[in-house]
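The other protein chains are all here in position, but one chain of the complex has been omitted.
And now, subunit A:
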Amino acid sequence: MKKKAKVSLTIDQRIKRRNFISFGVFGAMGAAAYGGWKWLYNAPQEVPGVTAGTRAPLRRALNKTELFFRRLTFNENHLVKTYPVEMAVKTVRHNEDIGSDSTIDFDQWKLEVIKNNGQKLYVDLDQIKALPKTDLVFDFKCVEGWDQIQHWGGLLMRDFVRHFGLDEETSLDYMGLTTPDKQYYVGLDMPSAMHPQTLLAYEMNGKPLPPQHGKPLRLIIPVKYGIKNLKRIGSMTFSNQRPPDYWAEQGYDYYSGL
């Protein structure tokens, strides 16, 4: 039936007709795309919780994308490439002081571990240093895009957990770490926290940590961007819900995994 109608049209009419249809559809799709973009760009902010700061649909996409890649690729045996110690930079770049800029008495410092049963465990630096030290020279990656080969030394998180009998706690989904002044905090999925290269670091370039790099104890988690590498750890918690995360509240991906 359509064909018959076509035959009766002249070439000019057919050209006009097809132009009208295709440009009409093109214009309509263009307008729809623009409308969709405007909708997305002005979509409501997510409800502030452990994450905030971004548009709700974008947050959904970030979470889904991260889950997709985790299911596809995450394997705790995927190790971060390590380098010979000579390749480590002498001047380690320093970006932020949030949470590590208040004054604390370093001699009084203890790591507070809040266990499942509500019991609190306090660990001082000597107890941590008494356990086997692990050195790690790896390419530290900042979410801003710079990277540096850095040399850290400390206690593997795995060794820490094993020694202090936290197996029950680490069977939960998340670990939360907070600075003593509670100004900076990160939430970590347990597989990343328990990654065989995750360190509770107390040394940088073979010397005790300088204050601006997180004295007395900081996290070095090579499977995450630098924003997750909390300086000056105060307390450690465990949960099946995502703990609050400073940069995720500013709109960054919660996992920030590499």
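Everything that follows uses one rule, which is that a contact is a pair of C-beta atoms (placed from the backbone, for glycine too) under 8 Å apart; a residue touches a chain by one contact, two chains touch by 3 or more; residues count from 1.
In the analysis below, contacts and distances are computed from a predicted model.
Among the names given as "Cytochrome b/b6 domain-containing protein", "Protein-export membrane protein SecF", "1,2-phenylacetyl-CoA epoxidase subunit A" or "Gas vesicle protein", UniProt records the absent chain under the name "Cytochrome b/b6 domain-containing protein". When the omitted chain is restored, the residue from A:Leu62, A:Ala88, A:Ile128 or A:Leu156 that touches it is A:Leu62.
Among A:Val50, A:Ile104 or A:Val143, only A:Val143 touches the chain that is left out of the view. Although one chain is not drawn, the whole complex shows that of A:Phe26, A:Trp39 or A:Tyr122 it is A:Phe26 that touches it.
Those residues of subunit A that touch the chain absent from the view are 11-12, 14-15, 18-19, 22-23, 26, 29, 33, 37, 53-55, 58-59, 61-62, 65, 69, 73-75, 78-81, 139, 141-147, 222-223, 247, 250-253, 257-258.
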